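Report on the structure given below.
Part of the complex only, each chain left as placed.
Order of writing sets the chain letters: A and B. Residues in each chain are counted from 1.
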Amino acid sequence: MNKNSSNIMALAPNTSNKRETICIFGTGDFGRALGHKMIQSGYPVVFGSRSTQKSSLIPKDAEVLSHAEAAQKAAIIIIAIQRQHYNFLTSLAEILHGKVLVDVSNNLKINQYPESNAEYLAQLVPGAKVVKAFNTVSAWALQSGTLDASRQVFVCGDDMEAKQRVMDIVRALGLTPLDQGSLLAAQEIENYPLQLFPMWKFPILLSLCLTAFFFFYCLIRDVIYSYVYDNKDFSFFIAISIPNRICPILALILLALVYLPGVLAAIIQLYRGTKYRRFPDWLDKWMLCRKQLGLVALAFASLHVLYTLVIPIRYFVRWRMSSQIISQALNNKTEPLNNTYVWLSDSYLALGILGFFLFVLLGITSLPSVSNNVNWREFRFVQSKLGYLTLILCTAHTLVYGGNRFLSPSSYRWYLPNAYMLSLIVPCIVLVVKLVLIFPCLDKPLTRIRQGWERNPQYS
Amino acid sequence: MNKNSSNIMALAPNTSNKRETICIFGTGDFGRALGHKMIQSGYPVVFGSRSTQKSSLIPKDAEVLSHAEAAQKAAIIIIAIQRQHYNFLTSLAEILHGKVLVDVSNNLKINQYPESNAEYLAQLVPGAKVVKAFNTVSAWALQSGTLDASRQVFVCGDDMEAKQRVMDIVRALGLTPLDQGSLLAAQEIENYPLQLFPMWKFPILLSLCLTAFFFFYCLIRDVIYSYVYDNKDFSFFIAISIPNRICPILALILLALVYLPGVLAAIIQLYRGTKYRRFPDWLDKWMLCRKQLGLVALAFASLHVLYTLVIPIRYFVRWRMSSQIISQALNNKTEPLNNTYVWLSDSYLALGILGFFLFVLLGITSLPSVSNNVNWREFRFVQSKLGYLTLILCTAHTLVYGGNRFLSPSSYRWYLPNAYMLSLIVPCIVLVVKLVLIFPCLDKPLTRIRQGWERNPQYS
């Protein structure tokens, strides 16, 4: 505990006549941490426990009484005990009648029980007003004051006034209450702290699969082929050269996959002639994880940039360059400047730089604090206009990189095209379809459909 | 609709006795979306419509009645119809008397009508309490739950209590209400969603003009001059070399323009001997868009870094280097290490790196979530001290880059100096004036003026 908190501690007696008494059932870790924090914030706290002996762990300014006595002293009771011990509360039903019971419990698995702990509590003590809260807060963070992680406390409950009172306590503790509606939302709130980046699962899984595929593809083309035909050992390509092929490919494909569902949705709406029918489930889910897909794509693009910029530092590249120069010098002939190469080399680099720059801009605007400060029109402008421009630049970057190698037979080894050619398929499809959708003959009906017009209206 | 929302849907009946009934006039897109969201959040919703036939689009749990019947069922009525149809509300004036009317409408153009829609509504139904809200929220975002863009709902109205009730609803929907004052603020709130980065217009326009100017300047000096005198085709400079000249120039000029208004303001205050007179309008506007100017400058600086780092990968650069080496090898002479060059080259790179690093730091602290976590003294320290240090480093970077070329006649083509020399004018002026202002004989009176002292006090 730092000086800070002991400081605040001192003010408890002073304010105790201002704030209402809070009762906490359970002297476990979380109960104690919460009690400690509440005393700091000026609430008189009374613990309800089986053993009323006051241990040294319980905050000094708190009382410890039996459950029944403690409950009588307060209108708000925090139930900081585990679900499997809830049933003893039925014996206190009379005392708990009309009181606010705050369920702070969590489960070990998602959807562990058929009903949420808070609803179970409400069934056990029907006369009480059950509010779910505090389950997403860490006991350790409460106590140490290092609430680096979320300060948000999700609150739900059927009784509006009880919920309001709990939210006031949350605010007084320096946390941010978020009203999540009625007690039926408790299931979701209880699942929340068990989740591990649920929206990121699909993008990360997809990119892992694609990475594995392209890794073996490049391994076969670049390492094994050379080994078999030229008996050269290029296994060190695994460290930088192959990753630097995979990263841009994945960045481009994932970026295109961000814009594909929008294009598909437009086609579906045009075909159906209405926007009032639900999209298929997979499309809905896909649309909801577009931001995550885009950010994973940005991660791959950033890696590609780093891998590319270290090229001139690599020992292999330096060695290859100096041996080329030496052989030219020894043969006494200089290669003339190839103007086409100069143009291709400079413009694919320039396209890549501009594409990456816009991509980073898109990434920055997706930061919560930035996107909170733009209005809807600005957000749409950035995410749609700038997004498509990014896709166009990155696709052009890849096309110009290919240059005149597309048709050269030497770039097909074992009939396998260069990996970057595969990466162009999805973005090109998206861009072509989008271009078609911009034509007035399709854009006009689409705009009208999106404004609510229906080809075959369902009601007069 | 994902599983999530259907889940929450289920809880409506349960809470219906807790939340007050809301009436929505208009069954259009936005009205339905808002109704849907309100039902999800536990509000009983009744729609007021010309045709009371219930279409399949209207949320299942909502009633549809005539306008008059619907209005009688609720104390809060959302007017989700277009301004041009408002006049029918006069016929309902009696029923609407004392009710809270929430105007959610938007216009198609900025300042389309002389008075805001909300004020027009207040004139039509003088007995009602009109509150403006929800106009910045997108119907689509409400329905899909993907409120990536702003969750902020601007609320204004003359009746404090009515406003408070609407803000409670906003909070219950999981959005963030922002009290904007009386109904006169409605005009601004209605213009808000039509704006497209209003603060960014001047910085972006300015940088586009400067970019165009320097592009042609460099084109003449680097491409056309070479073509005319040496008959060499350097047109490929357009891809990378010329952008990499323009970007640092713009970054430096714009960064200096961030600090110029502060210096001008100090001079004006010193001259006037008081801080209590308004600055000219152009200076006020300039000061308000300094952050945007700085961020555009940072964008150009980042592009400059990327363009610079790809230099060794460019085919042209590699070709030039290897032909130089080969010619040296063939002539059997090695260039000795020039110690001055080594120092100049290393120190201009080091200055550039440090300048860019501080610049990025400034950019990060301007992120809303970061600047919210620093106090005023810290913010001033970063933006003023670190800002000037950045300007000094970047100016020094350019000066050292110039090195001993400033006076070399070969760097003047057609009497045009190198472009980077032009870029040094504004930053050098800013730095020199700032240096002068730091002298005690000027700094002391300035500090006193800023603390409220006046040379010629206007009142005893």
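Going forward, a contact is a pair of C-beta atoms (placed from the backbone, for glycine too) under 8 Å apart; a residue touches a chain by one contact, two chains touch by 3 or more.
What you are looking at is a predicted structure, and each value in this text was computed from that prediction instead of being measured.
Identical protein chains form the entire complex, numbering 3 copies in the structure file, with 2 of these shown.
Rule of thumb we're sticking to: only the chains that are shown with their structure count from here on.
Overlaying the C-alpha trace of chain A on that of chain B calls for a turn of 120°, given as a multiple of 5.
The mean-CA centres of chain A and chain B are about 24 angstrom from one another, to the nearest whole unit. Taken together, the chain B residues at the contact with chain A in this complex read 1-2, 4, 7-8, 10-11, 14-15, 18-19, 28-29, 40-42, 51, 53, 55-57, 136-138, 141, 144, 146, 148-152, 171-172, 174, 192-197, 233, 236, 239-240, 243, 299, 302-303, 306-307, 309-310, 312-316, 318-319, 322-323, 325-327, 329-330, 367-370, 372.
Within the complex formed with chain B, the chain A residues making contact are 158-160, 178-185, 187-188, 276, 278, 284-285, 287-288, 291, 305, 308-309, 311-312, 321, 324-325, 328-329, 332, 334-335, 337-339, 341-347, 349-350, 353-354, 356-357, 360-361, 366-381, 451-452, 458-460.
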